[in-house]
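What you see is the complex with one protein chain gone and the rest in place.
First chain written, first letter: the chains are A, B and C, and each begins at residue 1.
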Amino acid sequence: MITRAPASEPDLALGERYEAVRGFTERLCEPLETEDYVVQTMEDVSPAKWHLAHVSWFFETFLLGEHLPGYEPLEEAYAYLFNSYYVQAGERHCRDRRGWISRPTVKEVYRYRRWVDEHMERLLDRARSDLELAERIAPVVEIGLHHEQQHQELLLTDLKHVFSVNPLRPAYLAEAGPRTSSPGPGSEAGARTGGPSGFRGHEAPPLAWHAFEGGLVEIGHSGEGFAYDNEGPRHRAWLEPYRLADRPVTNGEYRAFMEDGGYERAELWLSDGFAVVQENEWSEPFYWERRGGDWWQYTLGGMRPVDPSEPACHLSYYEADAYARWAGARLPTEEEWEAAAREAPIEGNLAESGRFHPAPLAGPAAEAGAPPRALYGDVWEWTRSPYSPYPGYEPPPGALGEYNGKFMSNKYVLRGGSCATSATHIRPTYRNFFPPDATWQFTGLRLARDA
Amino acid sequence: MITRAPASEPDLALGERYEAVRGFTERLCEPLETEDYVVQTMEDVSPAKWHLAHVSWFFETFLLGEHLPGYEPLEEAYAYLFNSYYVQAGERHCRDRRGWISRPTVKEVYRYRRWVDEHMERLLDRARSDLELAERIAPVVEIGLHHEQQHQELLLTDLKHVFSVNPLRPAYLAEAGPRTSSPGPGSEAGARTGGPSGFRGHEAPPLAWHAFEGGLVEIGHSGEGFAYDNEGPRHRAWLEPYRLADRPVTNGEYRAFMEDGGYERAELWLSDGFAVVQENEWSEPFYWERRGGDWWQYTLGGMRPVDPSEPACHLSYYEADAYARWAGARLPTEEEWEAAAREAPIEGNLAESGRFHPAPLAGPAAEAGAPPRALYGDVWEWTRSPYSPYPGYEPPPGALGEYNGKFMSNKYVLRGGSCATSATHIRPTYRNFFPPDATWQFTGLRLARDA
Amino acid sequence: MITRAPASEPDLALGERYEAVRGFTERLCEPLETEDYVVQTMEDVSPAKWHLAHVSWFFETFLLGEHLPGYEPLEEAYAYLFNSYYVQAGERHCRDRRGWISRPTVKEVYRYRRWVDEHMERLLDRARSDLELAERIAPVVEIGLHHEQQHQELLLTDLKHVFSVNPLRPAYLAEAGPRTSSPGPGSEAGARTGGPSGFRGHEAPPLAWHAFEGGLVEIGHSGEGFAYDNEGPRHRAWLEPYRLADRPVTNGEYRAFMEDGGYERAELWLSDGFAVVQENEWSEPFYWERRGGDWWQYTLGGMRPVDPSEPACHLSYYEADAYARWAGARLPTEEEWEAAAREAPIEGNLAESGRFHPAPLAGPAAEAGAPPRALYGDVWEWTRSPYSPYPGYEPPPGALGEYNGKFMSNKYVLRGGSCATSATHIRPTYRNFFPPDATWQFTGLRLARDA
Partner (left out) sequence: MITRAPASEPDLALGERYEAVRGFTERLCEPLETEDYVVQTMEDVSPAKWHLAHVSWFFETFLLGEHLPGYEPLEEAYAYLFNSYYVQAGERHCRDRRGWISRPTVKEVYRYRRWVDEHMERLLDRARSDLELAERIAPVVEIGLHHEQQHQELLLTDLKHVFSVNPLRPAYLAEAGPRTSSPGPGSEAGARTGGPSGFRGHEAPPLAWHAFEGGLVEIGHSGEGFAYDNEGPRHRAWLEPYRLADRPVTNGEYRAFMEDGGYERAELWLSDGFAVVQENEWSEPFYWERRGGDWWQYTLGGMRPVDPSEPACHLSYYEADAYARWAGARLPTEEEWEAAAREAPIEGNLAESGRFHPAPLAGPAAEAGAPPRALYGDVWEWTRSPYSPYPGYEPPPGALGEYNGKFMSNKYVLRGGSCATSATHIRPTYRNFFPPDATWQFTGLRLARDA
């Protein structure tokens, strides 16, 4: 269990944090072969070397180019190749063609990182003796570091996708959580040990519900500590009384939905969602595969049997919503989630554990009325809130203002971070967002009900 | 100006209202040739004869089949052909193939309407002497009538689309609002009379802003009078103080946005919206055409010059949102709109005027602080609220429960009705909804600002 | 059996032939309702009213406009709406949008035909006394009449498609050949009477093979009588000895291919063909449907059981080619077909019979070595010859030069005419052509073998 020590973080000098975050990115790449850095398997996925370069381009563009006198880019063309979507920062290479680019090589991309790091070191050095400079660059460095942490999570989810579509099903990690020995595809061994449910392992304890009073609550970030622009301004919202499940929905529970014809029953689905189900012939969560009588799933540790006690993962919004309807419940709003999470400790199965897979929800049943647990880590929790600006929200000026605001349509808010989110990156007001059909992220759900 | 006399409506016996609504549908078809009933020009558009039949199928399926003993459908296959999307009411014909169906003929469809009308008359007769029956069917008849009124509006917008794509540009009406004599395409006459703006006619008076206090308001329908399920339950919401423009944005104002490079400036747009602009090469509102130096637009009365004082129309959500950003304002939330509209009279340029086109916003400038006008009619006003369930919302059971709830994703709420909406169909709590790229409806916008 | 009396045809004055051909087009439309004229169900299909207008446009453009002094078109816009593909004759309306056009109405289109007919009458009148004019226009009138005859066939195949996709499966004709009484879809009656083959009726007599010596043959049109440009110039070609089946492949034979896994066995197919099979999930000929234990097919007379003794129809080139490979044979080249057909009488089940469906191949088995029969009518016979220019071919100058030459890629030649081809329109040198995946025409095959 990763627990963030919030007090200590601000103490860490910006330079040390820069090193820590940049170093973590590269540690995540240690298991990779050169070829693994190159591949793009769908438009949402970027090659690992693109991630490595893009996060460096961010520091180069918004800090070195603007604040380090005489700075010369290592290679002019990188500005074009490694801009993601910052229209105001210039032209950029098509997103769906990132996998076409064999050059610069991986080695050259690491050289680019070194170049940026050395110059960032110089800039941060200067800032130590130039308070005005420090004040100007500190918030941008903060954004740059959080930006890189976001890409650390994407790097993992993108690599998972890349490895998973390879018929050889290579593993990124030797282990991703406790692993049962894997029979080959369609192996009889698998079939034999599976129960009628096609599952092996223990179920999680039953759900408990915690009641919240609602009323006029304050939502959003304010005061000290870093937050993205989209987390503010802090504002009031009225909540009717509601209840929240004490834990996320598990694989075991989700399987019951499947066995009850969940994917075939139009009445459980949003109309758009059912169209997606039919068009893509979805009949189980992404990364699940039937092998003999058992359900297996691709993980960063390779193929392993689905554990019924783990939080269900890689669910789209549509699946989360349909499941909730089937269960006689609903998804929480983001305000309900935030009001509940404000007092909870920021701890859980986060990226620092190196597990990169949801952890089983074990232990005895929660007492009635127990407060929610596992709010942080494991899986991002879909809320029923479309991603919209808070009252009074204004994006910052300039290219950095494109960070969040322009994506506020056709997406839903997720809360709480996942097993691939850093403990230093998550907070109660954090608003993640994805389109409702996205499944390649570590996304799951927690049920809510009217009181 | 159409003013609804709300008191008188409930007095009207259900039977008389049935006749009135059904009759209005057919009056709308009077200008049509047989061929005009058949064509489908995009998936969103249905052929006129499909609309005529579908609304009848609704009464047949949810009333005659269930409540009129011994009822026999005129033709079994119609249940399949004329179901739109009610999964629980059985299989249905593909939406995008409605234009492939030459039979039943228009004559046969009218025969079907007669069949349904005669049996509905019998059912309503029975209900006059059977109070229990009356209580059971009255709410369904209400829905059926409102459903038909919705399709009256769709009939008009769909016919507009059908006529507009015909290179002959035929007119549905002899007149749609005051019409300038039309020079041919590219005519010099047009070019000569147009000013540098490419417009003819007077501008509307400047915008005035009306301030609202906000606070804890009640939103949604309750009590007597008909409303759709999605308008409830009535609930509390917290609003920060805000201001609302006294009138919709006009063609003249929208043209200034265009001339300021509105369609080329990515920073004004939602990311999804700019992608739509580029993919579809949008550079002006739907139905606008450049002829010589002038802007013309297709209307149900044929091609006519764009009038700068009319509310801008056929705008997508993305265009409305981009315009508002450019204007230093924003779209209102649906709660802000409803709180403002609750006291306003339900009057305006509605379907009963027979104009079927927005009316010029003439007259002297409003005094500072004047209350909003033209809230009803002319154009549906996009709000910035994604279409989501209200707190505590539950769809009704059965196939009728598919009416609204299942569409609550990837759409935005519009308020206030348009020039194609019946006065007896609109109310302050009415929530219309379309995807953010829809343009074939009579859709425009009103600006809002934080106080 | 329709037999053309070739001697009498040239005797018929051009004016009489004009009347005859134009009149036949309109007789073909007699069974239609107004709505049937409007619909377009795929890009290859044109609405009936488009056909009616387009063939008139041809006379207007290439004859009236050029040769009748003072001719004024009835409606300028028709030149745009009813040009099909003659780039040099001006801009034209998109082919895939012909079904979007409700106006001109059917009545107006007939008025347009009258207009063109009256002016053509005047032009033909003039030509009676102006020999030079007669010489100039005669070949163009000839083309215009043959062009209209081609569209008569398309009119029938397009209407067949339009009616077939309607779930009501309306019939164009009261009868299309002898018809068994039709049980409803999935009816037990059907299942009961069908044998294990899912067929009812007698099989055709077994195939006989006729040997041809080959050698240096002359191919293509020359001398008197009308022919299209693509039928010339007459030239020599060398043929190795070959054999030709005495009759087309039947439904009964094709069913044996299906039952032998024909549609699943990649080794029987061209690579492109198998891709089409898999993409479209083909597993039987177009218009066939399984009902209970029986095979039925849509015909212009409505749904009827598949008759095993009729020539197999609505086969793509890919299916014809795969069938031939399965049968240990091949398709003939167009030169082989023409060399064999040169001496055969032009008689068979052609359009004048009004049957519009292939006729059973009944009677006793042919004697060994019997010459091929049914070369004309019933089904167009796919040849293995890609549609290419003959040696020395030059398209005529001007827009009429676009008639044939520009389509000489990615198509295969078919020979012999079908049950929808007029007897006065077919000849031994006639080269029809369609892409290899086309199935909506009356297309079948005859087997060939090396000697």
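Keep this in mind: a contact is a pair of C-beta atoms (placed from the backbone, for glycine too) under 8 Å apart; a residue touches a chain by one contact, two chains touch by 3 or more.
What you see is a predicted model, and the numbers here were worked out from it, not measured in a lab.
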| item | value |
| --- | --- |
| Contact list for the unshown chain, restricted to visible chains | A, C |
| Among C:G23, C:P139 or C:P391, residue touching the chain not depicted | C:P391 |
| Candidate in contact with the missing chain, chosen from C:E30, C:E224, C:E267 or C:E281 | C:E267 |
| Residue ranges of subunit A at the interface with the undisplayed chain | 33-39, 41, 77, 80-81, 93, 97, 99-106, 162-163, 165-168, 170 |
| Subunit C residues that touch the omitted chain in the full complex | 85, 87-88, 216, 235-240, 266-267, 269-273, 317-318, 384-386, 388-389, 391-392, 401-402, 406-410, 436, 450 |
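We take it that only the chains that are shown with their structure count from here on.
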| item | value |
| --- | --- |
| CA centroid of subunit B to CA centroid of subunit C, Å | 47 |
| Between subunit A and subunit B, centroid-to-centroid distance (C-alpha), Å | 39 |
| Where subunit C touches two or more other chains at once, by residue number | none |
